[in-house]
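First the structure, in the form of C-alpha cells, and then the observations on it.
Excluded from the complex is one protein chain; the other protein chains are retained at their positions.
Labels A, B and C are assigned to the chains in the order they are written; within every chain, residues are numbered from 1.
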Amino acid sequence: MPETKNLSYAESVNAALRRALAERPEALLFGEDVGAPGGVFGVTKGLRKEFGDRVFDTPISESAILGGAVGAAMFGRRPIAEIMWADFSLVAFDQLVNQAANVRYVSRGALSAPLTVRTQQGNAPGACAQHSQSLEALFAHVPGLRVCLPTTHQDAYDLLLSAIWCDDPVIVIENRTLYHAGKQEVRLGGEVRPIGGAAVRRPGRDVTVLTWGALQHRVLEAADRLAADGIEAEVMDARWVRPLDLDTVLASVRRTGRLVVAHEAHTVGGVGGEVVAAVAEAGVPLRCPPVRVGTPDARIPAAPGLAAAVIPSAEVIAEAITKSVRA
Amino acid sequence: MPETKNLSYAESVNAALRRALAERPEALLFGEDVGAPGGVFGVTKGLRKEFGDRVFDTPISESAILGGAVGAAMFGRRPIAEIMWADFSLVAFDQLVNQAANVRYVSRGALSAPLTVRTQQGNAPGACAQHSQSLEALFAHVPGLRVCLPTTHQDAYDLLLSAIWCDDPVIVIENRTLYHAGKQEVRLGGEVRPIGGAAVRRPGRDVTVLTWGALQHRVLEAADRLAADGIEAEVMDARWVRPLDLDTVLASVRRTGRLVVAHEAHTVGGVGGEVVAAVAEAGVPLRCPPVRVGTPDARIPAAPGLAAAVIPSAEVIAEAITKSVRA
Amino acid sequence: MPETAALLAHLESMRRIRSFEEEVTRLRASGDIVGSVHLCNGQEAIYTGACAALDLTRDAVFPTYRGHGWTLACGAPPRALFAELLGRATGINGGRGGSAYLTAPEYGMYGENSIVGAGAPIAAGAALAATFDGSGRVALAAFGDGAMNQGAVHEAMNFAAVRSLPVIFLVENNHYSELTPIADMVRVDRLFKRASAYGFPGARIDGNDPEAVRQAVAEAVRRARSGAGPVLLEAMTQRIVGHYIGDAQHYRPAGDLDAALAAEPIGRLTRELLALGVAQSELDELTARVDREIADASARALADPLADPSTVLEHLYA
Partner (left out) sequence: MPETAALLAHLESMRRIRSFEEEVTRLRASGDIVGSVHLCNGQEAIYTGACAALDLTRDAVFPTYRGHGWTLACGAPPRALFAELLGRATGINGGRGGSAYLTAPEYGMYGENSIVGAGAPIAAGAALAATFDGSGRVALAAFGDGAMNQGAVHEAMNFAAVRSLPVIFLVENNHYSELTPIADMVRVDRLFKRASAYGFPGARIDGNDPEAVRQAVAEAVRRARSGAGPVLLEAMTQRIVGHYIGDAQHYRPAGDLDAALAAEPIGRLTRELLALGVAQSELDELTARVDREIADASARALADPLADPSTVLEHLYA
C-alpha cells in the first residue's frame, strides 16, 4: 500500500533497497562496506540487520563484485552490487562491457544477467581527480546495458526499483552530494515502472535544456534566474541516458526551436554529443545552433576554486542558455 | 635518410617500432607474446632479436602491463605497450583513465607519462563478441589521452612514430584485418610529425564523409560506386579522434553543405555523435540533416552473416550518402 | 581399480571430443568455419574426468574459448555445436557465440569466455547464488595456466575463500599461454601453491588421466557441497596442436611435441584398456562409431540453413 514519507535522498535509496529485498527473495545486496557498516554514505544502513546474510560486505575486489553479480544473476539471483565511486568501476570494466552486456544477446535469452550496479559519481568540494569523474558516457555507449541518473528523491526510489525489477543489467548512477542534502516527500510502495522516460522539471517555451544528474539543480537555478530576464527555459531531466527518451526531447525542441544540453561530464565525447547529434539527424529545425555545456578538457583538480572553474556553474549554464536564446 | 619500401601494414608498424627502438634508447616494447614469438600477428617480429631485453613478453596481466608502462614512463623510459585486442583494455581501464591521463595535469608537468599503447580492434569474420568491439569512444572521452586510428600503411608508420615521440599517453588503435592485406609504398625515415590532423582521402564537392579506421575502405568503395551516379563524396580520414581536427572537417562541410560520419563502432554514444554535435554547434549551415553510420544496438555476433548485418557495409554507407545528397 | 566400463566411457567421451576437433580442423581448412578456433586436442581427459564428477543437472562449468571439449563432455549435441561454429541458424546459440564464446546452459555449460580470467569471478558468483538457493549447486571455473596471472582470477579466489563458496578452480596447465611458456611468466610454476595464500586446498593432478581428474573433482565437489569452500586443481596436460588453428608452434622446443603426443590421454587410455584385456576390435568399433556420429553431425550441420540476418537485433534486452 503506497504511502508518503519525508526522506533524504539516501533514505529514499535505502527504502527502495529495503522494498526490493522484502519483495524479491532472490535479491542480494553487496559491496565494500555495505553490510555491517551500512555503507560509507550510510545508504544501506539497517539492511544487513533486517535481511541477514543477503546483505554483505566484500573484499576490495571490484572484478569479483561485478563478476560475482554476473554469475549470481545467471544462477537466478537478482544481485544489487555497489561500486562505491563510478571511477572505481574502471578497474573491472570488463565485467560490465564484455560480460554482463553479452549474456542475454549471445545466448538468445537462454541466460540473462538481471543485475543492478549502484554507484555514484561527480565532483564534490576537495575530491581528487580520481574521485570526481562523471562517466555515464562510458556506460551509455554499451548496448546491453541500461543507465540512469536519478536526481530527485522520488527518482532515487523509483528508478532504482525499475532497475532492480529490470531483467537486464542496469547501472544506477547516484551522486553523493545529494544523499544528505535535505528531505523531500517521497511516495513509497507504488507500482514499479518499466525503465526509460525523461521528465520535464520546469516547463518553458523559449529553449529546451536537457540535463541529468546533480547538475540539474544548477540548471534549474540558472533557469529561475533567466526567468527574471524574460527567458523561459524548459528544463528536462533525461533520467535515463540509455535508453534516451528522444521522443520527449524532440517534442520539446520542436516547440522551442532551441536546444541546450548540460552535463557535468566532460563535453568532448560526452552524452551531450549523442543528444545533439540525434536531434540534428532528426532534422528538427533549430532557430540557432545547439549548445553543449559540460566540463572542458582538463582533469578535475582538488582545490574547490579550481574545480569550480571547470565544472559548469549556474552562471555558465545561464550564459549558454542566453547565448542560445539571443542568437 | 628517408627511403621508400613496399611493405604490408604489419611491416609498416614493425618499421616504426624498429626506428623508435633504434633512435630512442629509452624506448621499451612489451606485451603478451610480443617478444620472443614476435606477436600473435607477427607485427613485432625480429625486434627482440635486434634490441634484446628492451623488447619482452609479459604475463597475461593487463593492469601490470599498463600500470608498468605508466611507472616506467614516470621514471624516464618511453614504453610502448601492446594490448592485443582493444576489448582486453577493459580489464585494466583504470590504468589509462585514472592513472596515465592524470600524471602530467595533477603534477603540473613535474611528472609525465609518455607512453604509447598499441592495440587493434574491430570485427573480422568469425570473431566473437568479446573480440570485435570498436572502442575508440571510450578512450576519446578521456582528457589527457590522445587517440589515433591509422588506416593506411603510411599512417601505420607515421602515426605510431608521432605517438611514441609524443610526451603524453597515446592510444594507437590498429586493425588486424589490415595487417597482412597487401603491400603499399611507405616512406620511411622522414621527419616525425606532431600528433593530430585529418587527411582527405578522396576529394569531392557534394558531401563530406568523415570516417576513421578500417571502415574507410568501405567508405571509399561506396564513394567510388556513387561517383558512377554522379555523386562526388569527399572522404576524409579523421586519423585522430582525440584531438579531432575539427577545422579541416568544418572547412569541408562548409564547401559541401552535407555531413555523413561513418564508423564501425556502435552509433549510440560513438565518436560520430561528437563530430555531428561539434559541427552543429559551429553553426555551419547544412543543406540536409547530418547522418551517422555505425553499428546499431546489438552485440557483435560471431557468424559472419550475422556480423555483416550489423557492421556497416559499403552498401549501407552508400545509401546513407545518397540519402544525404538526395535529401 | 575403476571398472573397465567406466574407462570405456571416458575413452568414448575423449574420442568424441577428438573427432569433433579433427572435423573442425577440416572445416576450418575448407573455409566452412572462419575465424580464430582454439582446439583442445590432448586436453580431453580434463573435460571427460571433470564432467563425470559433476551433476550437470544442477552444477555448471565456466570454461574458456578452448571450450568445445567442455561443451561436448557436458553432453551438448555435436550437431548443434558444429552448427554454431558454422554460423547456422541451428547453432547452439544461433551462430552468435561462435567457437570462442558459446554457451549451452541447458547442459550445464554456462559459457565459454574469451577474456582470459574473466570466467573465474563469474563462476564464483554462480557459487554465491548456490549458497542462497539451497540447491547444492557447484560451479567449476576452468582456465589456463596463463590466466593465473590475471587480476580477476586472484579476486575470485579470495572472494570464494572468504565466503566459502562452492566453486572449483581448475587450471588446465598445458604449459603455454598462446606462444609463451608459463615457466617464463612465473617464478613458481607449481601454480596450485597459490591456493594456500588464500587459505584453501590446492593440488596438482594428472590431467591426462580422466579417472584421476574425476576423482579429484569428485572430492572437490564433495567439499564444496559440504560448505567447506573452494579448491584449486592444477591439471597437468599438453595441447598436441597449436594455440589456434594455423599456429605453427615454432616456439615449442625440439621434442616437446613428440613427448606430448606420446603422453596424450587417448593413446594412453587405449593402451591401458588393452592391458586390461579389452579387445582391440572393441576399441576400434568404439572409435568408428564415434567418428561416424561426428561425421554425421557435421554433415547435418553443414546442410542446415545459415543464421537469419533479419534476427540480428533480437534479444539484446528482455
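By definition in this document, a contact is a pair of C-beta atoms (placed from the backbone, for glycine too) under 8 Å apart; a residue touches a chain by one contact, two chains touch by 3 or more.
What you are looking at is a predicted structure, and each value in this text was computed from that prediction instead of being measured.
Which of these touches the unseen chain: C:Ser19, C:Thr131 or C:Gln150?
Within the whole complex, the residue contacting the unshown chain is C:Gln150.
With the missing chain put back, one of C:Ala5, C:Val188 or C:Ala248 would touch it. Which one?
C:Val188
Have a look at B:Leu7, B:Leu21, B:Ala72 or B:Val209 and name the one touching the chain we're not showing.
B:Ala72
Considering the whole complex, not just the chains shown, which residues of subunit B touch the missing one?
Touching the missing chain: residues 26, 28, 53-54, 56, 58-59, 61-64, 66-77, 79, 92, 94-95, 98-99, 102-112, 143-144, 146, 166-168.
Spell out the interface residues on subunit C facing the chain that's missing from view.
Touch with the absent chain occurs at residues 149-152, 154-155, 158-159, 161-162, 184-188, 193-194, 196-200.
Please output the residues of subunit A touching the missing chain, sorted low to high.
Residues touching the hidden chain, for subunit A, are 32-33, 36-37, 40, 57-64, 87-88, 91-92, 124-131, 296-299, 301-306, 308-310.
By definition in this document, only the chains that are shown with their structure count from here on.
Among the chains, which is located farthest from subunit A on the basis of C-alpha centroids?
C
Centre to centre, by mean C-alpha position, how many angstrom separate subunit A and subunit C?
40
Subunit A to subunit B: how many Å between their CA centres?
It comes to 30 Å between the two C-alpha centres.
Counting in whole Å, what is the centre-to-centre distance of subunit B and subunit C, each centre being its mean C-alpha position?
36
Which positions in subunit C touch two or more other chains at once?
Where subunit C meets two or more other chains at a single residue, that happens at 94, 96-97, 101, 113, 115, 118, 151-152, 316.
Quick one: which residues in subunit B touch 2 or more of the other chains?
Correct list: 63, 87-88, 91-92, 129-130, 297-299, 301.
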